[in-house]
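Note that one protein chain of the assembly has been removed; the remaining protein chains are unaltered in position.
Our next item is subunit A:
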């Protein structure tokens, strides 16, 4: 175990996690809103925002899938020490982390009609995250919002599955935005 495995967690977990969750909740409640996170320093090249989101939401109760490009022993050790989330294949995962190309989008749980909440939340690392590009409409959005999504057709298919479907959290540096299944992408 490397010494940096032990570093980079929340300094005051209850307070840091509370601030982080409020930001993540705001992003999920208002798709297209970009929030800024701080408090955790995961091993490079994992972004601060992704590290904070993982520490805030994941624990031993949430099986985690890591995209192939992001799956390395150093990062696994960091997750294990700070979150304790077990590593699983895509189909069993409650959460997943990776770059857009590294995540097998067809392989995740979508929830059932009776329990649509039993679906995966994907934390996707993007090279850029801005309020431009795809048009978003739906709950949480007053008229319309814009977000630089890595794809459009895939999110339209995902929204068509409502109330089943995947929820997405996008991270880039210390910035984070979210796209729940309820958002209609045009």
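Note that in this section a residue touches a chain if its C-beta (ideal position, glycine included) is under 8 Å from a C-beta of that chain, and two chains touch if they have at least 3 such contacts; residues count from 1.
As a convention for this text, contacts and distances are computed from a predicted model.
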- Look at the options "Alpha-D-ribose 1-methylphosphonate 5-phosphate C-P lyase", "TRAP transporter small permease protein", "Dihydroorotate dehydrogenase B (NAD(+)), electron transfer subunit" or "Biotin synthase" and return the one that UniProt uses as the protein name of the missing chain. "Alpha-D-ribose 1-methylphosphonate 5-phosphate C-P lyase"
- For the chain that's not shown, point to the residue among A:4, A:30 or A:80 touching it. A:30
- Check the options A:73, A:133, A:163 or A:186 and report the residue that touches the missing chain. A:163
- Task: Over the whole complex, note the residues of subunit A touching the chain we left out.
- Result: 13-15, 17-19, 21-22, 24-26, 28-30, 56-59, 61-62, 94, 112-117, 119, 121, 138-142, 162-163, 167, 180-182
